[in-house]
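Got a structure for you, questions after.
Every protein chain of the complex appears in place save one, which is left out.
Coming up: chain A.
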Amino acid sequence: MTQTEQRQPISFAFLAQIILILNSFIMLYPVVVMVFSAFKTTGEIFEHPFALPDFTQVQNFARVLGETSMPTYFVNSIIVTGASIILILALGTMAGYAVARYESRTNTFVLLFFLAGLMLPLKLAVIPLFILLRDLNLLDSRWALIVTYTAIGLPSAVFIMAGFLRSLPAELEDAARIDGASEPRIMWSVMLPLARPPMAIAAIQNAVPIWNDFFFPLVFIQSDSAKTLPQGLTSFMGEYTTDWGMLFAGLTIAAAPITLLYIALSRQFIQGMTAGAVK
């Protein structure tokens, strides 16, 4: 509408643009400095902190990958995040499917049970969880993290899956039932192939906080061989405190996978991560 555009003075749009550019600069520049510094020696960082680096100097990266346990932490993060997401999706889809497709009083109770789980910050129950994991002999292993993250992520997955599965028309399963398909077969071959989009949302919503979590590894993990990236990063940062080139290279390597994935899939990331707060 031309009328509304006329009323909006040009200076306002100009000011808004300046603020947005400034804000994006503040959001991105620290990340850029981190990456640039990773290509510099410590001396170069101290003397020319804002200068462009020589991008062929990759010795910091080579040292991080060759000398430190960073590759182990990296593999552990992939295993822990992957296993947790698989468990969250499997258990979340099972409960979500039952709640959505077989309505009964028991299943309403099941939904309320998971609703309560959505509200409870498990961080505050870390002491009993610590003792439980010790009794189950899972402490100081990747399993300690996998079961904890699955427990935290499960309620939201049940809600996302139940909400979506409920919206599928009953005719779909009725038709399959008339054809004589069993209930497991209906779920597996008819309904679940349609449920990929909510699964992707549940996966992203949980994968980012799990990949980034620091608190539970700090409490549960002692051995270097089971540490994930964020926790391993604290050991690494403590070890190389004065070697800033190494520190920035370590931070860059730790930040790279999720940042690149985000840039490639920004729409899905934003949708997934704000899914709990946007209806």
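One rule holds in what follows: contacts are C-beta pairs under 8 Å (C-beta built on N, C-alpha and C of every residue); 3 or more make two chains touch, one makes a residue touch a chain; residues count from 1.
Throughout what follows, contacts and distances are computed from a predicted model.
Participant: Name the absent chain as its UniProt record does, using one of the following: "Cytochrome c oxidase subunit IV", "Protein-glutamate O-methyltransferase CheR", "Sugar ABC transporter permease" or "Pimeloyl-CoA dehydrogenase large subunit".
Facilitator: Per the UniProt record, the undisplayed chain of the complex is "Sugar ABC transporter permease".
Participant: Check the options A:Ile19, A:Val58, A:Ile86 or A:Leu194 and report the residue that touches the missing chain.
Facilitator: A:Ile19
Participant: Out of A:Leu65, A:Ile79 or A:Val110, point to the residue that touches the absent chain in the complete complex.
Facilitator: A:Val110
Participant: For the chain not shown, which residue from A:Met70, A:Ile85, A:Ala203 or A:Val219 touches it across the whole complex?
Facilitator: A:Val219
Participant: Could you pull out which residues of chain A are in touch with the chain that's been left out?
Facilitator: 1, 3-4, 7-8, 12-13, 16-17, 19-21, 23-24, 26-28, 30-31, 33-34, 45-46, 49-50, 91-92, 94-95, 97-98, 101-104, 106-107, 110, 113-114, 117, 119-129, 131-132, 134, 147-148, 150-151, 154-155, 158, 170, 173-174, 183-184, 208, 211-215, 219, 229-231, 233-234, 237, 244, 247-248, 251, 254-255, 258-259, 262-263, 266, 269-270, 273-274, 276-279
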